[in-house]
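Below: one structure, written as structure tokens.
The complex appears here without one of its protein chains, the remainder shown in place.
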Amino acid sequence: MNLEQHTPRPYWNSYWAGFGLGLVLLASFVIMGRGLGASGAFTTAVATVVHQVAPAHAENSPFYSEYLGDGTHSPLKDWLVFEVLGVFVGGFLSGVLAHRLKFTVEQGPRSTTPRRLAFAFVGGGLMGIGAKIALGCTSGQALTGGALLNVGSWAFMWCVFGGAYAVAYFFRKQWI
Amino acid sequence: MSRFAMVIDTRRCVGCYDCVVACKTENGVPEGYSRDWITEEVHGAFPTLQMEIRSERCNHCDNPPCVSCCPTGASHVHEPGGVVLVTHDKCIGCKACLAACPYNARFIHPDGYADKCTFCIHRVERGLDPACVSVCPTHCMHFGDLDDPQSEVSQLLNSRPHHALLPEAGTKPCIFYLT
Amino acid sequence: MNAPFYKFGLFGDEASFIIAFLIGIGFGFFLERAGFGSARKLAAQFYLRDLSVLKVMFTAIITAMTGLYVFSRLGMLDLSLVYLVPTFLVPQIVGGLLLGVGFVIGGYCPGTSCVSAATGRIDGMVYILGMVAGLLGFGEVYPRIVNFAHSTSMGQITLPQLFDLPYGLLVFAAVLMALGAFAASEWAEKRFGGKQPDPEGSIIGGSRRLTPVRALALSLAVIGLCAAFAGDPYRGHHTTIATRDLEMRVGQGADLIEPAQLADWIIQDRNDFRLVDLRPQKDYIAWHIPRAENFPLASLTPDFAAHNEKIILCSDDSLEAAKAWFLLEAQGFKSVYVLSGGMQGWKDFVLFPVRPQGATDAAFERQAQVAKFFGGSPQASNTEASSVATPAPPRVAPAPLPTAPPASTSTAPPRKKKEGC
Amino acid sequence: MMNLSRRRFLKIGAGTMAAAGSLDASLHVLAGSGKPAARGTRTVPTFCNLCFWECGAIATVRDGKLWKIEGNPLDPLSRGRLCPRGTGGIGAHFDPDRLRSPLLRVSERGEEKWKAVTWDEALSFIAGNMQKIKAEYGPESFAAFIHGLGGKFFKQTLRAYGTENIAAPSFAQCRGPRDVGFTLTFGDGVGSPERTDIENAQCIVLIGSHIGENMHNTQVQEFAAAVGKGASIIVADPRFSVAASKAKFYLPVKPGTDLALLLAWMNVIVGEKLYDKEYVDKYGLGFEQFAAEIQPFTPEWAYPETGIDPDLIRATAREMARYRPATLIHPGRHSSWYGDDAQRSRAIALLNALMGSWGRKGGLYIPAGMEIPGYPVPPYPKSEKPPVDNPNNQYPFADEAISTGIREATLTGKPYPVKGWLVYATNLLYSLPNQAETIRAIQNLDLFVVVDTIPSEIACWADIVLPESIYLERYDELHSEPFRQPFIALRQPVVDAPADQKPNWWIAKTLAEKLGLGAYYPWKDIEEYLAARLKAAGYSFEDLKRDGILPGPQRPIYFEDGAPAVFDTPSKKIEFYSAQLQKAGFDPVPKYTPPEQPPQGSYRLLFGRAPTHSFSRTQTNPLLMDLQNENSVWVNAVEAQRLGLKSGDYVRLRNLDGQVSNRVLVKATERIRPDCVYITHGWGHTSRMLRSAFGRGASDSQLITRYKTDPLMGGTGMNVNFVTLETEV
Partner (left out) sequence: MNPLTELTLSRHNPLVDPTLHVWQWQIPIYLFLGGLVAGLMIIAGVRLIAIRPTQREALVCCTIGPLAGLVFLSLGMFVLFLDLSHKLYVWRLYTTFQITSPMSWGSWILLLVYPALAANALAHLPEAIPALAKRFPVLIAWSDFILSRTRLVVAIGIANVLVGIGLGIYTGILLGTLGARPLWNSALLGPLFLFSGLSTAAALLHGILVLTSSGEELPAFADFLLSSLTRLAQARPLDQKVAPVLAGADNSFLTIELGLLSLFLIGHLTSTAVHQQAATLLLSGPYAAVFWIFVISLGIVLPLILQTLELQNSIRHTLAPALLVIFGGIALRFILVYAGQQSHWFHALN
């Protein structure tokens, strides 16, 4: 047996992947009456950790306290937290089945690993802040709100693309 | 042989807590803990209600699961009388007996050992009733020997309908409630 | 079908977490399949090399959008119960721009970073760490920008509401726009990415056959077109009513409450029912049965009472009561009753009961006393029923604007976490 | 947590002591301080003071430490068994929040800033100010609120000083209406302990009395015995009380409509001729007029008012008649509810009269007392001014001083100013309605003295607080109330007071001496006083000290056994139709007026007792706190669900005057009507010095801002407040 045989399989056609994603989103609407999300789960996790470390600080903060619930059960017992847990598992499963599981760093040919990781960290930070200001990220706002014809979501969506295209030129060395 | 038991008349009991406080003073039960307690069970909807008030404590079961699960023999059946007792300096505080008791009658004494009702064995051995029985202003509680057909408890059980708590748990409790 | 299932109480919170997990698996699976576990693939979008992001996102959006439209238009789903993130326009624009910049720098968005981390991408893991750091920082500065974050609030608002256009039309517009964008993307990919279009997987390139992808696009377009003319999904309530069951209940009179029985319940202070007065407010204020709450027909929303509460409807107009009865039954209320004879029945049998011919005073005494209690007066058997027409002097003083249920603290909405991601 | 750490500390301490065992003993010898505690147990008979029932008890001391207290088998009241409060009474000795020394106020009233002073300073201060008031306004301008047996010597000092304005809230705020109603009918009240022959009753009607939850020891014992014997119990209560759970008939009567129910019962009994005709003919007066008056009040009439089905009213009326005369319609005790309470109590009396139960076995027996001559004292000075509490005799049937009347006079200065108060053993802020009014009255005072064992709310407003030793630490006046069996009981000290607390007799006597009234206390100490009184009555003090109780000779207590059938009404008959009421302008036969209804969304506030606490005075008793450490508000389960509340939630109660209570636990229960809520009295303490009770539960007293005054006798009906529930976040 030769493990090298397993080369990663190609990605799905975007339309079919999108269709599948759309059906998942629709299922969420039909079953739960709510859409998908991601950043909320991280916020809850952060709020929980802050609450563990400095309970008084978290309870007094208008930001964290919103994510701590009424105190009757753990704030981690939350829909989005479980959903994001599923995202990890689903992504992992898909990766395993397509032989794409690999410890590696995604970067353009001209980038270096430390630089890429630093950029990833900064980009993540910006994302976290942006997502909180906008009350959602690409999944919670663009995807979910987009399907619901939500005003804010469409405005948000165009701004994501707008913002990204506006600065894309300056970061081209990272990717191409 | 003798088999000590308690018979409690729920028709007379008013749930006044005298048994609870008498136990606390007699046995020096620490603050925040109780060896006996009052349970009120209400069925129905207003105004068609039934309520049973019970003074509850360790049932001193004939088949005590707390004794059989004790790894050190600290929990034991004291004879004569079949009273379930705990030897404090044999108890390691594993809490298995707390988990084994379907009545939740036991607790961990602040000093570390498992504790519960002793049927006031120190009084009974001197020919007195347990403290809770001796103070009850409604005379709803009776203590005596089940093996003696002439005893008050035997006679009461023969003459009146009664039930014990959770007979389905198979512990053969020795506290009976007259209805 | 009563969707969204969760909002109709089909299952509890615990089960919802399991569902969340399963939905999450699906979400993660398709994200990974689309290649969104790879930052390079995602970032290529912004260099017009590979526009999968746009294609995947818009396909997902229009799929869910049309599906949602169809379900709600068929009355299988109550669109008003689907949670909508409120719009705060400026913060969302600013947040969107920040997110866009973060996207290019970091290469992921929060959802895709999970997938990338799960498939071993170390940059994805670092990205998540960065996001956590960002959130921590944001948590500390949030109190200072809270005013900004809450500015330009527009509430829960959709594009159809904003532009005052039919919902279906906007669905169609979105589908058309998406299809146009797909065509543009394919062109751009060819132009900038130098990709040769995959004959099976593209819309404009390749052969002229009706490939499955094209069939998908076509069906979405057709549904969109129909939607443009098919009306508003919000008002498309259709409910199946078990006619035989209803017939049986109506036939047995099991849907009626006799006035005398209601009077007894009020006297005995039974509180296991809600008495709903359907008449216009001014009639209600003029006089009403004690304990009655005023809910004109239009205000009988599904949440005006708990679904398992016993509801008794009264009105001047039996048709009005019947309408309300149907409406509430259709909304899933479990036990709805109509006051037999309506307000007139109340007057005839409770306020101004007529002593039956030959009945003794003693036998009639109870009814007479009840009548007096409610401010009416018992009638001797020979008197004309004309006096019945006079409205009863209300025993219960006219309440000022009693439409709202008693102001209880519990009506304050529980503190709710913002949904969304 | 506190307990745990304290316990650990003690454990460590004990370990150290054991290690230094021999050293410890020798230290005692060296220092010569504190003899080692006596080993072994000893018992001391005394009588309880946890409530007004004053049961005979035997306290046990083990190794010098108070261990337990049990009933005295010789005592006819306790019959050898105390109630939970009595059994937990030793906790009062260990109460960590007790007053320890006299306290003199050093800032504004109510700010709770104090300076500890000596008894000499304290009593000189009081005596000086009392003399000033006497000189300026006359002695009548000094008033007192005194509750219970321990107040005897204070009354003596104040009578000697020259005032008769001495009231107890137990009249106008509690049992007054009942006793007035019975006196108007039978010429005598029901007394305390009540003359109810519950034990022998075959049918017991409780209308607003929750025996079992109010732990009047003998009554509960007799009630349980009656239940055990299968007596038929009829309970009318808005709440499914403990007694209701023993009842054959439970009538969920609408609050405030009890009189309608009573009238309907009488209507049935008279209409169906079910009453004791022979008895009524023999002892009654005005029965025909009475029968005519109640004729319209049929069960059907009562139905919409009370919500009780007419058939049920008839059935219960017949049930009562079936067992007469052994049918007892219990007079209750706390009876100041709706402002028409004397008339309602009169209706209860009349119903008893129809049953022929007064003076009969199983009804209301004729109690017997014991004669003990008083200790001879000089005659008290005669006052020229009328009593301050009832000017112009506006409440013509008040036969005791009206506490709220004294408060009114203090506020208005009419008919003459009141400038000094002495409050003994009653927490006025918890017993009088409308706390704000009491506090305003206090502002008009020149001298305000409170004598208490714990720093109660009223003590916080005092100028000077005197700490009294508790009942286990003192002698007291002899206890001898007319009862089934006559008796004399002695209270004697079991242990020493832990700090500088003094017995009431010492305080009153020393104060009298400071006032120059030493002649009224011609004895050295109370032992001399008690011995002299007992000797005069022909009994031995030593016997009483040994046994605690001296039973008297049994005398007949029923008419059939030869008890005298004396009715001390103007007509010397049972007055079915009351000419004296008619003359004074009141209904000669009770009439019903419907109560005010709660506004939408609010609930009538009802209050009552729990078996584990007495009034507001036991909440710092560690033993009793361990049984119940806060009260809860009972809310009908359906209402609670509508309000989004469940058992264990906390709410605040807000009354119609905007008064908001402390936070209180919800008990969502089927056991109460939907139109009212219920809390037990005595909680929600606001005195910071009551550390272990501060802020626990809600206080009904705080919410009783409104009250309705009974026109017959000045009682204050307090069940007329409505509250809404606010969720506590």
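Before moving on, here are some points about what is shown:
A, B, C and D are the chain letters, set down in written order, and residue numbers restart from 1 in every chain.
The rule is simple: contacts are C-beta pairs under 8 Å (C-beta built on N, C-alpha and C of every residue); 3 or more make two chains touch, one makes a residue touch a chain.
Since the structure is predicted, the reported quantities are computational estimates derived from the model, not experimental observations.
Across the whole complex, the hidden chain's contacts among the shown chains comprise A, B, C, D.
Taking the complete complex into account, B:170 is the one of B:28, B:80 or B:170 that touches the chain left out. Among D:510, D:669, D:687 or D:724, the one in contact with the hidden chain is D:669. By the touch definition given at the top, subunit D reaches the unshown chain through residues 627-628, 637, 669-671. Panel shows subunit B; residues 17, 20, 32-34, 37-45, 56, 65, 67-74, 89-96, 98-104, 106-108, 111-113, 166, 168-170 of it touch the chain omitted from the view.
The set of subunit C residues touching the chain not shown comprises 11-12, 14-15, 17-18, 21.
Note that in this section only the chains that are shown with their structure count from here on.
Subunit D has its Cα centroid 57 Å from the Cα centroid of subunit C. Mean C-alpha positions place subunit A and subunit B at a centre distance of 59 Å. Residues of subunit C in contact with at least two other chains: 272.
For subunit B, residues touching at least two other chains, in rising order: 45.
The residues of subunit A lying in touch with subunit C in their complex are 11-43, 45-47, 50, 61-64, 66-67, 69-70, 77-80, 82-95, 98, 100-108, 116-117, 119-168, 171-172, 174-176. Those residues of subunit B that touch subunit D in the complex are listed here as 9, 11-18, 20-22, 24-26, 30-32, 34, 42, 44-47, 49-53, 110-111, 134-140. Interface of subunit D with subunit C (complex): residues 252, 254, 298, 300-301, 303-305, 307, 310, 600-601, 636, 638-639, 642-645, 651, 673-675, 724-727.
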